[in-house]
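Have a look at the structure below, then the notes.
A single protein chain has been removed from this complex, and every other one stays in its place.
Lettered A and B in written order, each chain numbered from 1.
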Amino acid sequence: MRNKEPADKLFKLEHLVPTVFLILSFVAWQFSGLSGTFVINQVITRFIRDGLLVLSLIIPVVAGMGLNFAIIVGAMTAQTALLFVINYQLEGARGILLVLFLGILLSALVGFVIGHILNRVKGKEMIVTIIIGFLANSLYQLIFLVGFGTFIPVVNKEIILSRGIGVRNAVDLGMYRNTIDKLWLLKIGDIEIPLFMILVVLLFAGMLYYLLHTRFGQQVKAVGSGNEKAEIAGINVNLLRIKVIILSTVLAALGQLVYLQNIGMFDVYTAHMNADIISCAALLAGGASIKSAKIRHAIIGIFLFHTLFIVSPQAGQNLFHNAALGEYFRSFVAYGTIAFALIINIKHEK
Amino acid sequence: MGNILEIKNLSKSYNGIPALTKVNLSVKAGEIHGIVGANGSGKSTLMNILFGNPIIRETGGYQGKIAYAGKSLQAKSCAEVIRMGMGMVHQEFALLPDLTIGENIKLGREETYQFTDRLFGKKLSFIDRKRNDTSAARVLKKLGIDVDVGVKIINLSTNTRQFVEIAREIARTDLKLLLLDEPTAVLSKDDASNLIEALLGLAKDGLGILFISHRLEEVQQICDRVTVFRDGAVVSQYHKGEISVNNLARDMIGHTVQLANATKRAMKTRPAIRFQQFSVAMPGEEIKDLDLTVFAGEILGLTGLSGHGKLALGYGLMGMYPVAGEVIYENKKIDTLLAKTNILKGMYVLPDDRQALGILPEHSVAENIIFTGNQVKDMFSRNFGRSFLGFIDQKKAHRYVDQVVQDFSIKCSSPKQKLKELSGGNQQKVCLARALTVNPQLLFVAEPTRGIDISAKEKILNLLIDINRTKHTTLVIASSELDELKRVCDRIAVMVNGSIFKILFPDSPDLEFGLALAGEEGTYA
Partner (left out) sequence: MRNYKIKPPQIIILIFLMILVLLAYVLQMDLVILFNESLTKLVMNGVLVLALIPMLNVGAGMNFGLPVGIVGGLVGLCIAVNFRLTGFFGFFMSLFFSLVICAILGWIYGRLLNRVKGREEIAGTFIGFSMIPLMNYFWTLAPFQNRQMLYPIGGQGLRPKISLEPYFYNVLDNFCLLKIGALEIPLGLLAFYALICLFLYLFFRTKSGRATLATGENEAFARLSGIDIGRIRLLAIVLSTMLAGIGICVYAQSYGFIQLYDEPLSMAFPAISAVLIGGSTGRRTWIFEAVLGAYLLQTIYLLTVPIANEILIPEVTEILRTFITYSIILYALLYRDKRGISH
């Protein structure tokens, strides 16, 4: 029989983590000497870039599967779709639609496979998703560094390395750059607010909120509360878990597309790296745990985490005359937040 | 009214061991049909079959026919059975702890907004929380319960959980048959009678109810028919009016003519261990405020239906679960229950779940036998650097193990054979050998004959008597095999709801045991 005490502690933790982040960000901002408007503009950009990726983590957490580090695979499927379309030199609206279509199709397929795999390892999903991410990364590199020009015919010579095999490290996305970013750009003083993109992220957030409050969402919550009991209550647990992962992977793929078009340059082999770690850390910074995550955690988390992310290198520079120290600090914050959440939550489970 | 459920010649066995044999049973609409039986009588197997538990299919399905609402029932999953209008209230609650009462009651049948219904279909329609909660509250009110439906299940008492679980089932409009597994076991008398009122009302509305309970008085009070199970078969059936608590109790236990192997003794020696207000928080087997004195040199049996705490005593003593209360051993109070110090003081516990807790399956017979003695008492260690190095003195160990293997006639190709390759009976002998290596004064054994074939059972029981008589070890045997306890023990304590209900003797009449197991004071002739 569990008493109320752990629940109370968890509740406090939900506020504690964001508060710590708030204080850290504020202090680091003070030392960084960066202007408020610069930071705000940067954070808004990051909000747009990373919004969907962070949101894609929520449903797996609610379903009791923990942090889905395999969203990085979704990101890679989006990049795959993009590269193929660029390879066949499809431009304009047709190109964009095809990228979307291919990205969703591929990520849904991959999500299906990952869902199946995760059903074999109930209770150990997180470590398995991490390894899946690493493995997929090797596979991805194999395809684009070795496969292109050997097995896969090259149409667009511009994206290929001079030796004729393998895709270049960076591919320009000139034709897609900021196509939708600048829509409905609102300016308040020096602060730029790309209203349209913010609305897109909020729309997805709203859709997730809606989904979690349907019968489907109720089933997801039930599965997250206990696998066997959900099964007895008449829910097909395995199928539901697969659906959850498909949803998460597709969202991640869309998120990565938003991310890439915002950046405008496509670093073929590194653009997706750490997307999982940073998104997970951002979600946790907002007060989520590996057992419970809400939309507001994602939104608050992105703001808090990225503020710290933006200001810490400059703060490091000013404090120690070494920007690298700020870099270390932010990777420590990213890994450390996740490690902390894991240690705290697993203890609470008992 | 016609039969909702009709079971004909139902048989089921697990790995060749029969659990149900040729069971015939029927439930009419509007009828409350009681099922009574001791542990292992086949009640839960029946429930699992009816409710489509995947375990049944995984272990080879069943024989016989089940007709439900006029159609043959071949359920593959719980979800399928639920769709057909069957509901079940589980003994271990099937409620989702992180969801609220309202969410649990309405799970899968949530009230949704009509607008989004039309837009996306029922499954993806937005839930109308308010309507959902009021509807859930209405059902609870029907059961005579008034709680805030927004509270999460983890914060509820077992009492309320039971009502929520029942409310979840009766909230359904398509319910035709309700299976209730010990619904009143955790309820207080008042709440139980509340529930019974509600059940009678439901039956009046035409619902068929299959009611499993060990509270015989209740069964007598509300059931239209009662079927008594024993050893997987139906032994008797009574209609309303002919049901009597005494008959039920007698049928449940059965007439077993067994000569006691152990000679009778009157034990009133000094107490070996005393439990006072002792509680153990073992999930599903809680002990609450138990008072018990075990006398030195006796064999005390501990029995009770499963879930009533007979297994928790040994675990509690070894500090495996949080405990409260006092334990007085050899006239000294024990402050903290730690396995190591207790073993050094002369206590030892052999657990019921041999595979999970009792053995090191990948280690050899020899390593298993000497393990505890070596770890706790530094037996068989070389003298050099005993405390931190403690290499084993192989010669000494071999000599000892060879002797024990011979004494206990443990069948193994050599003491180096892996324990998992031995039969259950021989594994149990190895466990006993391990226990005796530390030379305990007080030995707790739980379910010593579980999963062991019949011939080996006799050997284990004789071994236990032998240990008691020759080594004067005090034994406490927790078992659901009443027969065996009667043949071995000097006294048999019957546990109900986590404390001692009554202490009986091997020659007490069966009826008395039956009543005690059911927690009925009852009068008997």
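Following the convention adopted for this analysis, a contact is a pair of C-beta atoms (placed from the backbone, for glycine too) under 8 Å apart; a residue touches a chain by one contact, two chains touch by 3 or more.
For clarity, every value in this text was computed on a predicted model and none was experimentally measured.
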| item | value |
| --- | --- |
| Residue of A:G166, A:P194, A:G217 or A:G234 touching the missing chain in the full complex | A:G166 |
| Option from A:L97, A:L139, A:M207 or A:L239 whose C-beta touches the chain left out | A:L139 |
| Residue in contact with the excluded chain [from B:S41, B:S135 or B:T372] | B:T372 |
| Hidden partner interface residues of subunit B, rising order | 318, 320, 338-344, 349, 351, 356-363, 367, 371-372, 374-376, 378, 381, 387-392 |
| Touching residues (missing chain, whole complex) on subunit A | 66, 117, 120-121, 123-124, 126-128, 130-132, 134-135, 137-139, 141-142, 145-146, 163, 165-166, 320-322, 324-325, 328-329, 331-332, 335-336, 338-339, 342-343, 346-347 |
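Going forward, only the chains that are shown with their structure count from here on.
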| item | value |
| --- | --- |
| CA centroid of subunit A to CA centroid of subunit B, Å | 47 |
| Complex contacts: residues of subunit A adjacent to subunit B | 1-2, 4, 7, 210-211, 213-219, 221-222, 224-226, 229-236 |
| Touching residues on subunit B, where the partner in the complex is subunit A | 77-79, 82-83, 88, 90, 94-99, 103, 107-108, 110, 112, 116, 120, 122-127, 129, 154-155, 158, 281, 283 |
